[in-house]
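Removed from the display is one protein chain of the complex; every other protein chain stays in position.
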Amino acid sequence: MAKIRGAIVVDTEKCKGCEVCVPACPTEVIGMAKDVNGKGYHFAFMANPEACTGCSNCAIVCPDGVISVFRVKADE
Amino acid sequence: MAKIRGAIVVDTEKCKGCEVCVPACPTEVIGMAKDVNGKGYHFAFMANPEACTGCSNCAIVCPDGVISVFRVKADE
Amino acid sequence: MTEEIIIAGFGGQGVLSMGKILAYSGIMQDQEVSWMPSYGPEMRGGTANVTVILSDERISSPYLTIFDTAVILNQQSMDKFEKSLKPGGTLIYDPNGISHHPTRKDINIYRIEGSRLAAEMGNTKIFNMVILGGFLAARPIVKIENVIEGLKKSLPERYHKLIPLNQEAITKGMDSLETVQTI
Amino acid sequence: MTEEIIIAGFGGQGVLSMGKILAYSGIMQDQEVSWMPSYGPEMRGGTANVTVILSDERISSPYLTIFDTAVILNQQSMDKFEKSLKPGGTLIYDPNGISHHPTRKDINIYRIEGSRLAAEMGNTKIFNMVILGGFLAARPIVKIENVIEGLKKSLPERYHKLIPLNQEAITKGMDSLETVQTI
Amino acid sequence: MAELKLMKGNEAIAEAAIRAGVDAYFGYPITPQSEVIEYLMSEQPEHRTGMVVLQAESEVAAINMVYGAAGTGKKVMTSSSSPGISLKQEGISYLAGAELPAVILNVVRGGPGLGTIQPSQADYFQSVKGGGHGDYRLYVLAPASVQEMADFVDDAFEMAFKYKTPVLILSDGLIGQMMEKVLLKDQKARLTDKELQERHGDWATFGRVGGRERNIITSLDLQSEKMENRVHRLMAKYKRMEEEDLRFEKIKCDDADYLIVAYGSSARIAQKTVDLARAKGHKVGLLRPITLFPYPKKELMEMTKQVKGILSVELNMGQMVEDIRLAVEHKVPVEHFGRTGGIIHTPEEILKALEEKIIKG
Amino acid sequence: MAELKLMKGNEAIAEAAIRAGVDAYFGYPITPQSEVIEYLMSEQPEHRTGMVVLQAESEVAAINMVYGAAGTGKKVMTSSSSPGISLKQEGISYLAGAELPAVILNVVRGGPGLGTIQPSQADYFQSVKGGGHGDYRLYVLAPASVQEMADFVDDAFEMAFKYKTPVLILSDGLIGQMMEKVLLKDQKARLTDKELQERHGDWATFGRVGGRERNIITSLDLQSEKMENRVHRLMAKYKRMEEEDLRFEKIKCDDADYLIVAYGSSARIAQKTVDLARAKGHKVGLLRPITLFPYPKKELMEMTKQVKGILSVELNMGQMVEDIRLAVEHKVPVEHFGRTGGIIHTPEEILKALEEKIIKG
Amino acid sequence: MDIKDIIKPENQVYKKTDLMTENALSYCPGCGHGTAHRLTMEVVEELGIKEDTIGVAPVGCSVLAYDFMNVDMQQAAHGRAPALATGISRTWPDKYVFTYQGDGDLAAIGTAETIHACNRGENIVIIFINNGIYGMTGGQMAPTTLPGMRSSTSPYGRDVRSMGSPIKITELISNLPGVYFVSRQAVHTPKHVRKAKKAIKQAFENVKLKKGLSFVEIVSNCNSGWKMTPNDANKWLEENMLDFYQLGDIKIDGQLVQK
Partner (left out) sequence: MDIKDIIKPENQVYKKTDLMTENALSYCPGCGHGTAHRLTMEVVEELGIKEDTIGVAPVGCSVLAYDFMNVDMQQAAHGRAPALATGISRTWPDKYVFTYQGDGDLAAIGTAETIHACNRGENIVIIFINNGIYGMTGGQMAPTTLPGMRSSTSPYGRDVRSMGSPIKITELISNLPGVYFVSRQAVHTPKHVRKAKKAIKQAFENVKLKKGLSFVEIVSNCNSGWKMTPNDANKWLEENMLDFYQLGDIKIDGQLVQK
């Protein structure tokens, strides 16, 4: 059975750490980094990458448009 | 039988001859003078005084408020 | 030659358009002209006046307080402008509605029964053309053919059919001017 | 005596209120004071700075480009203000987040671990009070009791219960100042 | 086709705008200049040239419609009278700050406040010093005849585009309401979209045609350094205006012992005074600034070598007189004569003032 | 109770307004002065004194609310910053024309256009020459400290009512945003309705109380003769202001060879320049006009007997310098130094300009 | 019975209110402004509130309303009467403050002031004279000018496509919660005059309740601007204006009237 796998790339230097993407992810993929970026923000990252379906929810709510989304159909 | 009699007094110097009072009178009392007043207007007057009932219609539509109305109950 | 004219009367008497025709007539004979109305919030029934200048030279001030000629069409204007004529100037007036006639001795005075004549011709709208005729009789500063040309220019195309009637009124006015006093 | 101070850091670090407390402290000991913030469209995360002057005389310009003392709380501010100190002036900074440390040889330099100490005290909001303590250790221009009075004045009544905590932070700061270089 | 007509100043400027190929007019009625929009509406210029004419909901809206259209490279104008021009001050300051070409006509009436609707020149300060906020000036043309009302449309747009700046035509009720003969120029074609895109493609906002980089119209510089640069750029333009596009007229100045300085309707009236004075044996000349900004400072200074005194004649309580004094650096006496509130001075009273304040004084 | 506080200029003026017994404030937010209305709202002056505070829908509405309340004899004020003040120009002209007392605060920022929000003095011309239409002036006070921001509220209202005129407090972002210590005056009671009716019953429109004749507030005179009279009445007031209520401050002028003229924030900075200059051996003095209209013309003329040159220091490209030149009638060199666009000049660069343009020049 | 016997002081049943001054009205013959002025003053008189009434005149033909209404009045900048009234009413909360405004004044340049005074529920009365044109400045198109109607700035008739539709500002502001009472009336016949007066009276009475703004529109003629005789203008009004601007109460006691 073909499974959908996804991944996101956060432009960590532009991420403002607003956390709006976190609740937007239906599969609770996203966490906030302990580290801060050059502007002092804790940026978002895939804390739970396996769960990502590439649904793009996070990307479309990200106010700063810093998330890119990738998606493949992967055979199990 | 007591009959209602009315009369109007037009401030002829202030009348602007607009004729708005004419159709307002239910008993066709009012006519416009041939003469003009100091401002060059043909002023209104009681052309048909007998018919006046003192209903005040003319006075309340007169834009310039130049009509005074009088009214008595007269025995026939 | 420069002629400085005031035309003054009630709002609806065609004072402004008479001035305009006169000014256009001046243009038709290659003169410099100016036409300066009194303007104000339209309180209908108020007075209206216009200063018209025709000149062979560039006109300096279009706004004047003394005039060569005054055309006067109501009492207020008489009160105001009789005294603004230059000595030797010309006053032309319609006696209708005038209670105090002009009294100056150092000016030429003419009368023109504009209202009556217009009424006789069955069209009160040509009143100002009758007056214009009277003016031209007293002050023949523009040629009649230039007046007609001026009339054409100042009337929109669709009213050109009225030109003969206007011309007739002007002629009537020219013929009907009465001399009160010449100095 | 006149002390011209710049305090500079990130928007949320309490730079402005630290300056305000300092200014109030000056008032408490009858000095003239001025407090002039940089202000701008609030782009959060941007830098904020405030110029504070305490003086025994009437203060002329509240806006300065060179200072006696600089309190520096982020890298941008270090880049901007290290060079604005007068020779012999004093630079106090929190090394947290600073990548390029001060290099001038003609000034006094102190460090105060404000962020760390505040975190240790379990309340990041008192960060600026720790820094203030450090400042006072380096530049004891106002008496501590006047600082406490200043604190009272600048805090709304309902926050007065926090004064002991603030006082503790100031003391902590005073005790924790590290000397990097004195001239 | 060029044409000779008898027209009001207000009508002449409207007709001239159509013939000049103006793209759009936005305005709101106010006496004594409502004939501008009335004439335009009656001429249906959208049929004649495609020019857009719109009655805005207010003067504030009108000036901002002008801003929008000007920002696209279009030739666009508005007109109003004093109170309405006051309302436009923010917009005018924005136009100057954003460096947009636009033409604004003020047919001045007597103020302050609702005032009168009669002619006045009491908006001089507002016009030349900047009634809006900030460091900016307008290029200001002061017509003194109906012909100039017509001619200055072209001139104003030339300057507006040359300097990318708002240009003010400062007229008044007398020039606006009077009729004179006017020779109207031939119809100029409006720029086609293509021509406009070629000419103004480096700054105007009509869309990223051909995929070019975006253009931005703004007067904002959050950084003061940038803002100061912007203002310096403006100041350089104003200096250049003075060098290249200053205009004035001298009447009977060659042998003048005394000088009247007057613009617009006052110049017309003062010209008659010059004749009256000369008839009385006073050698009086008239210098008429045609541009009020830039101002003929050098020319006035030059005149101080010749004249014994200067009278500034204005329909106000003394405004331009300051610019004359600044120009002549107090080398000769400079006095003011003016009427206000809609009263127009007579040639005779100007002469009297001249005699009292300058010739005898 | 008088009180010593550390406050921003904007807060101080707001607190002082409450204490001065001001009846109403109408305003619209704009940086760098929004603290005025914010402070007022947080103080709930309706509970403290009954003062009304209302956030209007725009600056235009605000100035016209001021007009309405001022017309009833109330003490009423507004505040804004440059673009907002431009929008108020029609209203200000109306206030002047109708001879209404009111106080307007402009906390100037850099223009033209949207500009910057940093301090500037580029609205000088607009303030003192009349940014609105018509022949009028404002009484203009220029505070140079937080204390003066507070103190000038009372002074401004005194002048506003003495002359029945709008008074402008011309501040800037520096004075508005800085904190200094300020001694706040005791609370003054607001006039009771009865007191107001007695004091202003001959002109104010609060209803025909006691059946008195009606009062009318207007700036309209359809007849030009009447309008001219109105303007002459205004001019007489302006003259009287100059005679009775001119204000300025002289700092180290007694032995000065050179003079700096500066107001508001520039005066603060220039004062430091005076010290720097004297440290270098130049005898420099500072004349600080406190009223910008009326202007200390006589005092400046007097100073020409003593000083060799004058530098006008302004946060603009050269505005007040014209008034200095007019005042001193070009008897000594008068030069300008200024920064613009929100940049604040440093005491050091002023000194440099002084040396280059005046001392050495 | 002789006329002389009728015309005696004791028989007088209609007399111009003393709250209209003796100044001759500056309006054109037959203009509805005069009637609207008089009704307003009759209401003030009948309510006995002249000591507590302050009026605000607009810019428009009624700019001189203060010459005719014998109460304290202020003249406002064009469109700003509601802002003035706000300033007055806020500082004199117990007074009767009214504005008297034309359609250009209220619905064009003054739109923001109108909407926001209504929205804030200022405790004032707005009398709104809708004559579909800018009377004072010589008959230009107003926001209220009917489709196809000629004016000096719509000489070929209002073209809705390029000039927009006439705006029913009265209906618009009725939707605002701050507005307590709205009525549209006319004054060209005795019947309409009587109803209009009732509405104006209601509006002034509402001020006592301090529940919000009361708004009375009066559809009126501008015979000069329309270039008709007064009686023709009134007929045209009846046949054209009233079709679009339907008369009647629109909001009572803060509730929209269901139609």
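So that you can tell them apart, the chains are marked A, B, C, D, E, F and G in the order they are listed, and the count of residues begins at 1 in each.
The criterion applied here is as follows: contacts are C-beta pairs under 8 Å (C-beta built on N, C-alpha and C of every residue); 3 or more make two chains touch, one makes a residue touch a chain.
In this text the structure is predicted, and so the values were computed from the model without any measurement.
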Worksheet item: Which residue from E:9, E:91 or E:143 sits in contact with the chain not drawn here?
Response: E:91
Practice prompt. May I ask you to list the residues on subunit A that touch the chain which is not drawn?
Written response: 5-7, 9, 14, 16-20, 22-24, 41, 46, 49, 54, 56-72, 74
Discussion item. Touching residues of subunit F against the unshown chain: what are they?
Written reply: 28-31, 34, 37-38, 41-42, 44, 54-55, 57-59, 83, 114
Response to the item:
The missing chain sits against subunit G at residues 108-112, 115-116, 119-121, 143, 161-165, 167, 171-172, 175-178
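Just so it is clear, only the chains that are shown with their structure count from here on.
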Worksheet item: Which neighbours does subunit D have in common with subunit E?
Response: F
Worksheet, complete the sentence: Separation of the C-alpha centres, subunit B versus subunit C, in whole Å, is 39
Response to the item:
Taking each chain's mean CA coordinate, subunit B and subunit D are separated, in whole Å, by 87
Response to the item:
Note: subunit B residues in touch with at least two other chains are 16, 41
Discussion item. Using the touch definition from the top, which residues of subunit G touch two or more other chains?
Written reply: 28-29, 63, 75, 77, 136, 138
